[in-house]
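All protein chains but one are shown in place.
Per-chain numbering from 1; labels A, B, C, D and E assigned in written order.
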Amino acid sequence: MDPRTRELLAQASTATITTQLLARGLRNTFLAGIGPLNPGNARMVGEAFTLRYIPAREDIDVLEVFRDYDHPQRKAIESVPPGHVLVMDCRNQGRAASAGNILATRLMVRGAAGLVTDGTLRDTPEISRLAMPAFSRGASPMTNLAQHHAVDMQIPIGCAEVAVYPGDIIVGDEEGVVCIPAHLADEIAEPAAAQEELERFILQEIENGRPLKGTYPPDEDTLSRAAHRST
Amino acid sequence: MDPRTRELLAQASTATITTQLLARGLRNTFLAGIGPLNPGNARMVGEAFTLRYIPAREDIDVLEVFRDYDHPQRKAIESVPPGHVLVMDCRNQGRAASAGNILATRLMVRGAAGLVTDGTLRDTPEISRLAMPAFSRGASPMTNLAQHHAVDMQIPIGCAEVAVYPGDIIVGDEEGVVCIPAHLADEIAEPAAAQEELERFILQEIENGRPLKGTYPPDEDTLSRAAHRST
Amino acid sequence: MDPRTRELLAQASTATITTQLLARGLRNTFLAGIGPLNPGNARMVGEAFTLRYIPAREDIDVLEVFRDYDHPQRKAIESVPPGHVLVMDCRNQGRAASAGNILATRLMVRGAAGLVTDGTLRDTPEISRLAMPAFSRGASPMTNLAQHHAVDMQIPIGCAEVAVYPGDIIVGDEEGVVCIPAHLADEIAEPAAAQEELERFILQEIENGRPLKGTYPPDEDTLSRAAHRST
Amino acid sequence: MDPRTRELLAQASTATITTQLLARGLRNTFLAGIGPLNPGNARMVGEAFTLRYIPAREDIDVLEVFRDYDHPQRKAIESVPPGHVLVMDCRNQGRAASAGNILATRLMVRGAAGLVTDGTLRDTPEISRLAMPAFSRGASPMTNLAQHHAVDMQIPIGCAEVAVYPGDIIVGDEEGVVCIPAHLADEIAEPAAAQEELERFILQEIENGRPLKGTYPPDEDTLSRAAHRST
Amino acid sequence: MDPRTRELLAQASTATITTQLLARGLRNTFLAGIGPLNPGNARMVGEAFTLRYIPAREDIDVLEVFRDYDHPQRKAIESVPPGHVLVMDCRNQGRAASAGNILATRLMVRGAAGLVTDGTLRDTPEISRLAMPAFSRGASPMTNLAQHHAVDMQIPIGCAEVAVYPGDIIVGDEEGVVCIPAHLADEIAEPAAAQEELERFILQEIENGRPLKGTYPPDEDTLSRAAHRST
Partner (left out) sequence: MDPRTRELLAQASTATITTQLLARGLRNTFLAGIGPLNPGNARMVGEAFTLRYIPAREDIDVLEVFRDYDHPQRKAIESVPPGHVLVMDCRNQGRAASAGNILATRLMVRGAAGLVTDGTLRDTPEISRLAMPAFSRGASPMTNLAQHHAVDMQIPIGCAEVAVYPGDIIVGDEEGVVCIPAHLADEIAEPAAAQEELERFILQEIENGRPLKGTYPPDEDTLSRAAHRST
């Protein structure tokens, strides 16, 4: 990702980004139902590193499998490059957790930008105090083996019924997570920043008592005043 | 709404009000699944002003429609009278938001008493800091066009599977939102206040170690002591 | 319950306990979808005292029934022994509440260890300030009669699709509630404590930059260092 | 049940019966989501005999338990009196079946009037060919132990979120199952028959081209013609 | 609707029509979850006549309201023009029915082309034998008042989460119902017929053992052979 793109997207809200994507015909980019464990620490941007789970089977998914350091879940944790976001496909199911605090901590120590699952997390009080943002459908103390089987990584997945391809740009804030197709990230970064600046001006106008008419959306006059202010 | 009714209902909890309505045969008055964005700012009372959405269609619901200041969503915002609550029917669907911060702010500036949707809101961190209470099924950054089409206002709607007629009295608190049929608001306001006062006394008695028997529900003796205290 | 077991389980997380139960073949012990009203006051352990609700019927479940102090709901409240947890089966339905603040307060005054429902609670702002932990699927101000009929107590129930037998050990923390079959409580208490101690050591190692390999799960060397530290 | 009541209810549709119950204030009497295995053999009327299931637990619900002829499920089958309907509460869950063909056949041989579950049945091709009607949420070949534990019988239950008390009158037809509170069965039997006869006349009128106005609901003239015809 | 368009659409499958609409950017035109009562009588085409329901309220929605021939539900039945399809918005809720056999029969006698609801129907055995096709989410014997309140007609609605505007073209077949925006009906009618003819040829080729490659989609050679055959 272009450093300038990363910088701009790190300041853009998911609300702005989804509008930019909608303007380009993409209506399904928000991971609905997924929220930050810690709303006060939710700003996140990074390339997607994907991990896929399928349903567990009682004869395969026993506690002993964790003794294998090459278990796909552990291998994924040790493979996420710095600045990337681990995105886990748990089929929107969360009776058992996708991961817990020790793995999340290792991920953070390795420099990952964040953690996203369409299932649940365990040890959530601890994870929510980490410096690295984490997003899930909620909490479940149950270890993943009771419902999930980590099977492979770095292939395209669905997460919360949104397509996520490895390398897509994942942005998170207090409202949740949006997935930007890799080829659009640079294209929308500048317009997103401009949209946010304009909307800050519009909001001030509205706070000052202006009606929607002429202000939102802005007419020529409002646009001109907005342009002057920002100079 | 009678000012005395408004004053009394502004102090009544939704728990008390639903009990008063149940006593009059109404079992479906609570908007289940809808909560306040800011639990610390959830006390709300006002007449319902309704706005209805239907599902979006890709060829109609494009970003350009927002250029029309007569778009029903914007028109509704500019039409809610002071002291009223904007209640939006989004068919319990929240992949896209019903409204965002600029519209919510304009609504507040115009003097609305609150904002309710059975869908989601966007810019929720900002909306939750407004002085005006807002209630939704959660947050989604996606603009409404991706799933919703605002179509008309001030007609009867369903909100969270509860019937809401324009002019019904909408009351909100930390637990959520209840809809009082317009013709019952005056009738229940006083009994609601009396019920709350009695229950405060009963709670004290229970805290002091009294058993339920004789206390909750109160027998003659408890009622008599409650009556003396409140004099 | 053995006092030592109670003491150990009171410090174990639900994450640890579900792992211990999974190791013994039990995959369905977490009450999914149920959380604490007050995450800051969620530590709870006690024997299950069960109360069962069936759907309400309009001709039976009228407000007058509450005048009967032998109504099963009230009787249950007055029957829960000190140190026990009242667990209510509301069929995972929460349009109406399972109980409110006066009953919860009485339960606390009588010495109960906690309150769990797979439905909702009312007066939740007040209940969340009680010293006694309470867990539910959320809040609903509606009194239980609008949807529920308390019918009997101290029989086996389902709660959030988990079997709960009277006398099972119920443990709660910030992530939710787990049900330990009575005959397993003593057996898992010590291993749970040991697991937690070991995981604290492992976490430190991970925070210090150790990779998963050798550390999690711990190899001989890590186990040996863990053993020395705890001496 | 009065034989005349049984005879009349055996001819009344569930549509008519729910209307009669609604007229008496009961809005929740239809077991939504439950249909006949064999739509051609769905006419059923009988007193409810109830059986309750809770969620299974892996250490209790093993195949060996079936060796016990006093297992509640088997005991219930051998206890349903002739002319009664076995109604099973499976918490609306149907990943595993409530019963299979051998038990259903035994039930039929013993003279039961029918079989109802809010879960699923197994061996459904065979059960659908029995002379005795059976109703469920669908089919699942999985034996009940994988999800359900039969625990007790002849106590009030919920079935498809409707209250069913032992002795209530259960009526089924092609559209599904309705539960008539025991004390109302005699009261509604005659009005139900009268309603059906009147509606047959109205339907003929409508088929003959009459408008709704004056016909449905019937005005004095239509009622008078209906009365003459039926003489 | 142009008679030629009606004729062509009456032969096109919903599968073909949704593909034609997808080619024009419309991805949400199929009323998911809605099927024909009688799969053998499901071919239907006509302009949409809409009827909207909101949730019922116990004090308004009593059986007496049916005495009013101007009740919106009855008025709608008497207003649907010949050749039109009555489309009812019941908010995807079906505990109570949207309509029953007498109303459906009247609708048919008046010449309507069909009946669609995103809720349920009652008297379904009788309705399924009518000459007029009917589509619903299933059956419920409960009269609409127990859950629904007919409120207005001929305004835009949502049906099964698809936007339906009065005058849109509704097409049904054994697989369900699709809504064609009014302005696209003429445009897609011919291409739909051509697509169907081509696919019939392709299917024959596939049945004769041709591989997908070159056949589906058709290459130049296959297209040329298809063109010759149809001459």
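FYI, a residue touches a chain if its C-beta (ideal position, glycine included) is under 8 Å from a C-beta of that chain, and two chains touch if they have at least 3 such contacts.
What you are looking at is a predicted structure, and each value in this text was computed from that prediction instead of being measured.
Although it is not drawn, the missing chain touches A, D, E when the whole complex is taken into account. Shown as candidates are D:7, D:78, D:190 or D:207; the residue that touches the absent chain is D:78. The missing chain, though absent from the display, is touched by one residue of D:24, D:43, D:106 or D:210; that residue is D:106. Annotation: of A:78, A:152 or A:196, A:152 touches the absent chain (contact as defined above).
Residue-level contact of subunit E with the missing chain is found at 13-15, 17-19, 22-23, 27-30, 32, 35, 39, 173-176, 178, 199, 202-203, 206-207, 209, 211-214, 216-217. Along subunit D, the points of touch with the absent chain fall at residues 58, 63, 66-67, 69, 74, 77-78, 94-95, 97, 100-103, 105-106, 109, 122-125, 138-143, 145-147. Contacts to the hidden chain, counted on subunit A, fall at residues 24-28, 54-60, 91-93, 149, 151-152, 155-158, 161-163, 181.
By definition in this document, only the chains that are shown with their structure count from here on.
Traced through touching neighbours, the fewest hops from subunit A to subunit C number 1. Which listed pair repeats A-C comes down to matching contact pairs by residue number; over half match for A-B among A-B, C-D or B-E.
Distance between subunit C and subunit D, defined via averaged C-alpha coordinates, is recorded as 36 Å.
For the pair subunit B and subunit C, the distance between C-alpha centroids works out to 31 Å.
Residue positions of subunit E with contacts to 2 or more other chains are 58.
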